[in-house]
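Can you keep this structure in mind? I'll have questions shortly.
Only one protein chain is missing from this complex, and each of the others stays in its spot.
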Amino acid sequence: MIHVGLQHFLVVAALLFCLGLTCVLVRRNAVAILIGIELILNAAGLNLIAFARFGGDLLSGTVFVVFLIVLAAAEAVVGLALIIAVHRRLRDIDLERSDELRG
Amino acid sequence: MLETNLLWLIPGLPLLGAVLSGLLGKPLQRRFGKKAISAVSVLLPWASFGVAAWCFIQLPEGGSLHDRLWTWIAIGPLEVDLAFAMDPLSAMMALAVSLVGSLIHVYSIGYMADDEGYWRYFSFLNLFMFSMLLLVLGDNLLLMFVGWEGVGLCSYLLIGFWYRDLVNARAGMKAFVVNRIGDFGFLVGLLLLFWSLGGEWMDGAYRVNGGAFSLNFRDLPDLVAAAADKQLWGVPVLTLAGIFLFIGACGKSAQIPLYVWLPDAMAGPTPVSALIHAATMVTAGVYMVARMNFLYVHSPTAMTVVALVGAVTALFAATIGVFQYDIKKVLAYSTVSQLGYMFIGVGVGAFWAGSYHLLTHAFFKACLFLCAGSVIMAMHHEQDMRKMGGLGKTMPITRWTYWYACVAISGFPIASGFFSKDEILFQAYNAGSLMVPGWIIWLLGFVAAGLTAFYMWRSYFMTFTGPAVSVGGHEPQEQRPVITVVLGALAVGAFAMSFIGIPALWLDSPPQLEHFLAPVFSAAEGLERVFAPGAGHGVEWGLMGASIGIALLGLAFAWWLYRGRKSELPARLMAAMPRAHKLVYNKYYVDEIYDTTAVRGFLGLSRLSGWFDSKVIDGLVNLCGAAARGFAWIDGAIDRYAVDGAVNGLAWLVTRAGGKLRRVQTGRLTTYLAGLVAGVLIFVILTRFLLDVYA
Amino acid sequence: MRVPLSSIDSLAYAVPELVVCGGAIGLFLLAAAARRPRSWHGWLFPLVSGGAILASLGWLVWFGLESASRPLFSADGQGLVIFSGLVACDPLAVAFRALCLLAAGAGVLLSVGSPSLPKTQRAEYHGLLLVLCAGMCLLASASHLLMIYVALETVSLCSYLLVGWDRSRSRSTEAGLKYVLYGGVASGVMLFGMSLIYGLFGSLDLQGLHQAIAGSDALATAPGRWAALLGFAFVLAGLGYKVAAVPFHMWCPDAYEGAPTPFTALLSVGPKAAGFAVLMRFFWGIFLDGPGVGAATLDADIPWPLLLGVISALTMTLGNLVAIVQDNLKRLLAYSSIAHAGYVLMGVVAGGQDGFESVALYMTVYLFMNIGAFAVVSAVDRSAGSEDIRQYSGLGSRSPWLALLLAIFLFSLTGLPPTAGFIGKLYLFAALIARGGTWYLVLALVGIVNSVISLFYYARVLKAMYLEQPALTEPVKAANAAGVLAFLMAVPTLVFGLFWQPLGVLASWSSRLLH
Partner (left out) sequence: MEFQTTSWLLTCLIFAPMAAMVLIGLLAALGPLLKLPRPAVDHGSRVLALLGAAVTLVLTAIVWLGFDSSMPRLAEMQGYPHLQFVQHAVWIQAFNIEYFVGVDGLSITMVMLTALISFIAVLASLPWGIPKDDHKHFSRRGVPGYMALIMLLESAMLGVFCSMDFFLFYVFWELMLLPMYFLIGIWGGPRREYAAIKFFLYTLAGSVLMLLAMIGLYYASDETRLIDGSYAAHTFDMVKLAVENDFSSMALVSPKLVWLGLFIAFAIKIPMFPFHTWLPDAHVEAPTPISVILAGILLKMGTYGILRVNYTILPDETIWARYGIAVFGVINIVYAAFVCMAQRDLKKLIAYSSVSHMGFVLLGMAALTDPGINGAVYQMWNHGIISPALFLIAGVIYDRAHHRRIDGFGGLARTVPEYTGLVGLAFMASLGLPGLNGFISEALCFIGAFSVFTVLTIVAASGVIITAAYYLWTMQRMFLGPLNEQYKDLTDVNWRERLTLYPLMALMIVLGFYPMPILDLMKDSLHELVAPLARAAGM
């Protein structure tokens, strides 16, 4: 069986991060972007936990991740709330269409 | 040197008159009529003449009077007092100016009798007296300059006295501006003199070798002597100073090339022409050169320039005078020519002779002008001699005074003009210190003398002889006594002046005036002459005879051509040589030449710089803006913000930039996020790059 | 010598946070109690939140005086260690928390009777405001990556909600949505960067990081360098987003314009101040080796001041240029606040005692003048119902006093004496010039040019107010909370312009930590 080391975790995290970033950049659907953000956050979380596990002090990394999860959830809530508010108005969550504010 | 506290009154009284009639004149005239004005403005000059005479009596033998009012300018080394000084030269000038001036004031009462600008006229005239006397009596160069410019101003005011006719206004402006050119020369000369007076700068203060710096005429001779070997641009600085000062004199005394203003100046009232443009102001240049004799004797070059310019002017102006028909123009050119004689005198080092001619000329030329004025009045302001004639019968006094003045100017031994002019011509011949042989100067002057005699007698015959003309149905009448008396007085003066200048040749003592002025011109004694003093009598007799002869010749010609105005010869002669006549008649087109070259060029330059300022300089600020504006125009987007909000092109540029940049803010989140990510990446790459740079 | 305290004891130093949180809880309870809107809500809730804020401000003042008189902070100025080093307790923290709370107080005052806030759910609004306060306070004093993240998220979350608060205006919700998504990405990126840093140096505590970096060999290898670079770049992005520095500013104009004016005023100052506090802590805390140089070990490699300087120059230039072409005064002020962030960054770049002094001082001054300007804007907004610049034409004759106040604030923002804004600029430029290097002088010149450019659009408003004939003639009422606030802000703007001795003293005291 292969031994899973730090690099593996980092690579996965990096991939997650890039995926999230791409999603954020290419999708126009607000919810999709929210998902992309979650991906980015989780990539960071994966990094943290991995570093915590392989060297560094275990505690702070883990604790950080706990906070991260909570805040990610909170952010998702707020995000969704606002998305709903917009949706009520536009019947749509395509961000291309909400560009009243510009210039 | 004798301290007194009277001298300031000599210019002061006319100034008082000027102020009174200037500020209160209008109401006074309305309330009490012109008598009141005359009372103030005519009596005060006489009073100042009285004071001048009194001071003249007080004048110590060979010494001077001095009257210091207060310190005018005192900066570091520069100590200039507001002070007056009277030495023989300025005494002579002051007396002449105040006497002739007062006489002409009297004449003006009659001449200006029916002009509503009476008070203004007399206030200006008094102001002129003040400036002229300031010029004459000023103790130092700067103060002299004040008077110098003051008379210029008054001549401007008086030439343009009838300002409603634009021609007069133009003439006035021409006079002032041309004079200003001269003044520029005078100013530079002043600066050169100041600079040359053998000092240097220490601790930012100008320390003169030997005490505080001074510009007054008592200390200047020694300072100038000390600076004799100083050079600037490889030229002796005294020469430069002398020449620049002489440019000033050319402006004021209407010498080539700056004489052009004087004929036009005849636009002013005739008494003004008599006083300012014949008797006094125009001689200021001569006076200045005589006053600065101690400077000129150090520089043969400068003296040569003065003498040559004078001689050439004398001849040149005389030729023009020959073909003029306007009686005042004739007199104007003869003035220019006579001034040329004076410059010959001072130029060849015969300063006293120059001054003497100045004095005699003051009388007979004033007389001529006033006669002309009386004629013009009689002819109802007709000045063309071709429309005159036969006035002699009805205007005897005018006629005979004019006749005598002609005798004087054309140099017959029974009048003062002869003595002064002849002395000048002899001294010119006698001059050994110039860079050209003296006889050349003499020759020019000699020919000019003949022409002078001719055109003066021509004017006499054309005006007073021949068939009588009638103006408005009746014959021209002789003027009122207030005028004729003045004419007589001036004629007498022209005669009386003879006695102070009778040459040593006739009675064994030197002329009184020469003796009187000697202390002022002591510097000139060093100049070398062709003949030792007392020698060369034969030549002198010869020259004297020659000049009488040529005067007679001129008279004869005039007689032949113009007596009784019967002869057809003049017309035929002109027909014979139309070109030459046209050329001379049009004064060699000098005015036209100046106009097309100098004046046009000047205005063009000013227009150019005006354009440059509004377009280029301001444009530099607008430059980037112009680009931006063009750009905005191209893509058809007129940016209204720049129009109202901002200023200039810089603003345009900035605003355009803002307009472009704002488009980045698309309002689309995707763009924003792209910006964020791009920012991070650029940042990383930049940093990476810097790392390589640093490492 | 650093004195660690137990978390319980530490609470004694976190009074403001406790108070505002308590106030928030109280308000939420009230909200639960008071379902239907009543007239007295209009003044009760602001009273509560304002009270809480005032209380915590009072405590901060007391604490500041105490610490100034008694050696509360140890001699080497490192400060106490509370909450096991999560938050710092030092003059900087005190000063910037006070700033944030002042801004919040102004926000509360502005919200009284503001039409741009819905009548319903006032309690929640003020509750969230207080939570925001807590977040800002923590952010201002956070000295630990975790704390930075948590505080930053708290601030952000509340801001998202409050920006999108007015659901009756589509702009408001749109702004909220954009803000939350942008903020989410930014904080995510920052978090990823933090994780990298954590991995490289094995510590989350700034102090620890300082030593770790000094002793670490992680940078020896190329991947290590890349990782470190990315990490710090990502963190910078997060912090830059908080202070709205180019190119992380794009959320800012939309959010400011969309948000209810009372909250815009707060948003333009409070979080920014906290952001600058943490920015200074992060960079000069980790890479501190005397002013003007880079990190302990990175300094040989990464010229932080230069990079920050570039960002600063970009920020002020872009802010000013785009502000020129704005017609909506709120948006104009948004861009101007971006520009001012750029100015303040000059102080951060200069670093060192006087650098941080200038930042602290400028933020204080900026608080007065910017909130003052927003107060006038909202006063006009109240009667005109719009922030368009046309509403301001002839204001000088319609309501001279408001116009005068706005003129004062605008002159101050331009940086002309005798207003406080000039003093702020003076300190910033002085700090830069004192460094003396070419880079710093160039940056100073850019700043100078920018303050001239900024005149363009400030003068546009002046022109509209004074030089243009009034388009509409009805006077604008200044006798309301907004007018009062504007007046309150104008007083210090002028007084400190003429005599800023106390301000200078405070600033130099507050920046003692980073000697």
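Residue numbering begins at 1 within each chain, and the chains themselves are lettered A, B and C in the order written.
Quick note on the criterion: a residue touches a chain if its C-beta (ideal position, glycine included) is under 8 Å from a C-beta of that chain, and two chains touch if they have at least 3 such contacts.
Since the model is a prediction, treat every value here as computed from it, not as a measurement.
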Chains in view that touch the one left out, judged over the entire complex: B, C
Residue, one of B:Ala94, B:Met129 or B:Leu142, that touches the chain absent here: B:Leu142
Of C:Val185, C:Leu455 or C:Ala486, the residue in touch with the unshown chain: C:Leu455
Of C:Phe28, C:Tyr466 or C:Phe487, the residue in touch with the unshown chain: C:Tyr466
Selected residue (touches chain absent from view) among B:Ala113, B:Val188 or B:Val530: B:Val188
Missing-partner contacts on subunit B, residue numbers: 26, 70-78, 82, 142, 145-146, 148-150, 153, 156, 160, 163-166, 169-170, 173, 176-177, 180-181, 183-184, 187-188, 191-192, 194-195, 201-206, 232, 602-603, 605-611, 613, 617-618, 620-621, 644, 646-648, 650
Footprint left on subunit C by the chain that the document does not show: 397, 411, 416-418, 422, 426, 429-430, 433-434, 436, 441, 444-445, 448, 451-452, 455, 459, 462-463, 466-467, 499-501, 504-505, 508
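Following the convention adopted for this analysis, only the chains that are shown with their structure count from here on.
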Chain whose Cα centroid lies at the greatest distance from that of subunit A: B
Geometric centre distance via CA averages, subunit C-subunit A, whole Å: 26
Centre distance in Å when subunit A and subunit B are each reduced to the mean of their C-alpha atoms: 96
Contacts with 2+ other chains: residues of subunit A: 21, 24, 33, 95, 100-103
Junction residues of subunit B, two or more chains touched: 662, 665, 667, 669, 673, 677
Subunit B to subunit C touching residues, read off their complex: 639, 641, 644-646, 651, 654-655, 657-659, 661-662, 664-665, 667, 669, 671-673, 675-680, 682-684, 686-688, 690-691, 694-695
Subunit A to subunit C touching residues, read off their complex: 10, 13, 17, 20-21, 24, 30, 33-34, 36-37, 40-41, 43-45, 47-48, 50-51, 55-57, 60-61, 63-64, 67-68, 71, 74-75, 78-79, 81-83, 85-86, 88-90, 95, 98, 100-103
Contact set on subunit A toward subunit B in their complex: 21, 24-25, 28, 33, 95-96, 99-103
